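A single protein chain has been removed from this complex, and every other one stays in its place.
For subunit A:
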Amino acid sequence: VHNGGLYKRPFNEAFEETPMLVAVLTYVGYGVLTLFGYLRDFMRQWKIEKCQNATEREEQKDFVPLYQDFENFYNRNLYTRIRDSWNRPICSVPGAKVDMMERVSHDYNWTFTYTGRVIKDIINMGSYNYLGFAQKAGTCQEAAAKVLSQYGAGVCSTRQEMGNLDKHEELEKLVARFLGVESAMAYGMGLELKGVICLAVKHNLFNIFLFPFLIQGCLILSDELNHASLVLGARLSGATIRIFKHNNMQSLEKLLKDAIVHGQPRTRRPWKKILILVEGIYSMEGSIVRLPEVIALKKKYKSYLYLDEAHSIGALGPSGRGVVEYFGLSPEDVDVMMGTFTKSFGAAGGYIGGKKELIDYLRTYSHSAVYATSLSPPVVEQIITSMKCIMGEDGTTVG
């Protein structure tokens, strides 16, 4: 697939297929465990064994069931047997090494008791602390502590009422400069962000007069392996959603062609807007999106691009600006750049970057700005310090 000459080097990504024997044996194992699961369920039903799972009370059985059938089966019989490997409580900062509390289970993982000992210095391979900014000591921590004593811990107000501190303004200007876009807006939580702006983005893109379009009449093309938050946000927006195969540009082009040729399903009118929804790095696969080709397709078919850089911001690119810089493209080609501060910056929250009209519209109309509390000042200071460290503006060469 052509990419318009935007990116010269070949794109190498290899994911090996699982061997057939391994796949067959996995299913055999599942079969064995399912059989034993049915046996145990039978025993629990006939009261031979005590049921330790959460069920509804007898009086509630006439109402709509609270617990789904098969999902609960899997949970009860398969996941509980191996549950002790997950969700283990830690008792130190999740940096390079972590301290973990030791726990034992005497009844096969239905209940856990803590022995009271602490296992020290476990190598941490599971947290989001990619660049190590979430430490107990260092410049980020000192700056955050200073701001904490100066501004307090919480803001106790929404962005539009009284929660807009000068720290928030500074953060937004810094994020816009970091990404290379015109303007940016920061939110308290990354997940709600995606849901909310999908709704708002449907209303306004490049529209100077700012009158809202109808939500029907817009099409979202999202990747197969998009995160649950993106899927929920797309569904909330009420637009039609079509899915293309993961990182497969032929599939995307075919969908775009069909959409433009055939229009909306019943009335055959042309779609008002087509939005391509991709992520920078996919969290479960680890694959990077083929951004030059997506941008070439976007320009050819005149659609819009929404890039979710939750994992790739701060991690990809020669100076950490994300997947756009990794490919050497211009950030103005991407219409909406979204990201989180949780992973590489060691804080909490998310941001949206894009053209100034879009961000101004979001500032006035998005639900989070009106109803949700804004970011708390120490967190904002942590983001500012870590971002400056990545950009190299704090004078040291750490970033």
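Note that in this section a residue touches a chain if its C-beta (ideal position, glycine included) is under 8 Å from a C-beta of that chain, and two chains touch if they have at least 3 such contacts; residues count from 1.
Basically, contacts and distances are computed from a predicted model.
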item	value
Undisplayed chain, where the name is taken from the UniProt record, one of "Serine palmitoyltransferase small subunit B", "Mitochondrial import inner membrane translocase subunit", "Vacuolar protein sorting-associated protein 51 homolog" or "BING4 C-terminal domain-containing protein"	"Serine palmitoyltransferase small subunit B"
Residue among A:F36, A:Y67 or A:Y371 that touches the chain left out of view	A:F36
On subunit A, residues whose C-beta touches the chain left out of the figure	25, 28-30, 32-33, 36, 81-82, 108
